[in-house]
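This is the structure I want to talk about, given as structure tokens.
Apart from one protein chain that is not included, each protein chain of the complex appears where it belongs.
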Amino acid sequence: MSIDRRKFLKLAGLAGVGLGLSTSDLLFKGDAVASSSHSKAMAKERLAMVIDMRKFRTEEDYKRVIDACHSIHNVPTLIAEKNNPKNEVKWIWKDSYEHTFPDQSDDFHPEALKEKSFLLLCNHCDNPPCVRVCPTKATFKREDGLVIQDPHRCIGCRFCMAGCPYGSRSFNWVDPRLYLEKTDPAYPTRTMGVVEKCTFCVERLAKGLGPACAEQSNGGMVFGNLSDPNSEVRKLLASNYAIRRKPSLGTLPSVFYIIGGDENAG
Amino acid sequence: MYNGGKIIAGLIIFFGLVTFPFYSNFGKTANKVTPKLDTPVINQLEKKECVKPKEYMRTEHMKVLDEWRDEVVREGKRDKMIVGGIEIEKSLQNGCLKCHSNVKTFCDVCHTSSGVKPYCWDCHFIKEEGLL
Partner (left out) sequence: MLDKALTGSKRYWTLVFILLSLIGAGTLAYLYQFKNGLGVTGMSRDVSWGFYISQFTFLVGVAASAVMLVIPYYLHNYKKFGKIVILGEFLAVGAVTMCLLFIVVDMGQPMRMLNVILHPTPNSILFWDATVLNGYLFLNIVIGWATLHAEKKGLPPAGWVKPLIYLSIPWAVSIHTVTAFLYAGLPGRHFWLTAIMAARFLASAFAAGPALLIILALIVRKYSKFDAGNEAIQSIGKIVAYAMTANVFFIILELFTAFYSQIPGHMHAFQYLFVGLEGHSKLVPLMWTSAILAVVALVMLIPPSIRNKESNLVVACVAVFISLWIDKGFGLVIGGFVPNPFDGVTEYWPTLPETLITLGVWATGFLVLTILYKVAISVREELGTAGAEK
């Protein structure tokens, strides 16, 4: 087997550690190989999602989006009901403002906001702690900013779950195949003992489609390239006040929330 | 060390026994079994070919699968390819199994006879299994 560039870089990186060279780079960057991009200069591509909460008004608006994701990815949605809520697996779900933005909640927010549900999913952080802690590179960051979980390589140590400040990751505590509501034969399930999460529908992006949730959101979720000043996400962010979850942690989430004012009463 | 030698010999034998399942298959090649190639898709192919030459596939198909999965999952290289005149995805269930839709009479017959049990099916679907 010939040594390709990636392997060579890996070996060179290890040798570097041995010599005490460039250790800090290896230790403190998320991906030892790929991500020289973060924050210094913006990468050519950084895929992101802007969620316009004003467009989510009825139960149905949320359900459509969540079902779209869970059904095409064979997410075992029946676990909470038929097994045990503690073993739940979810890629996108809803929760209150307080729980979504715990350190930005306030007693004096409008009532409507307090009662509103927000959509939660993996933030595909630009500086992802889950990638930093993974001992096998099962979780890694792609050049386009997606944070991907390789279920083939995952050893199930759950360090990424401890590392993720957003609770975005689920572990398969039980056999997921027993708790599928619907199955989609085009996509694999997972098995016991591996971690999974939202992939921004990487398999659909390859086909030129957008994420399934965005497709079903009636414009409530907009997906695009944050590095492109003319992209729709950038335009939305330029004309609306949007916030991210736990910004003080320096993870640089790629999911933005437009909260809106009174009009989000729903 | 009076009995040291004996104890070490004992440990080696124990270790040998414990690891027996790992090397007992070593060197065994597939017995003479005939995986079935007559699936609807294969029968309709312009050219009866696999993604690589048959001889290579017979012994090295797991390498192809490993490469594909690293390319697809890790490197994002999901370009489709034309094999035998039809377009297929670099995918186990949507690629290989599009042609070899008869997992039981294709993949399994070989694997059973040579004692391998790929764990891929824990996650990747087999349409025959009635899971759908």
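In this document, chain identifiers A and B correspond to the written order of the chains, with residue numbering beginning at 1 in each.
Methods note: contacts are C-beta pairs under 8 Å (C-beta built on N, C-alpha and C of every residue); 3 or more make two chains touch, one makes a residue touch a chain.
In this text the structure is predicted, and so the values were computed from the model without any measurement.
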item: Listed residues A:E45, A:E88 or A:E215, member touching the removed chain; value: A:E88
item: Touching residues on chain A - with respect to the absent chain; value: 10, 13-14, 17, 23, 26-32, 83-84, 86-89, 95, 98-100, 102-103, 129, 132-138, 153-159, 161-167, 170-175, 192-195, 246, 249-251
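Criterion: only the chains that are shown with their structure count from here on.
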item: Residues of chain A defined as touching chain B within the complex; value: 140, 142, 144, 148, 150-152, 177, 183, 185-186, 188-191, 202-203, 206
item: Residues on chain B engaged by chain A in the complex (per definition of touch); value: 69, 73-74, 76, 78, 92-94, 119, 122-125, 127, 131-132
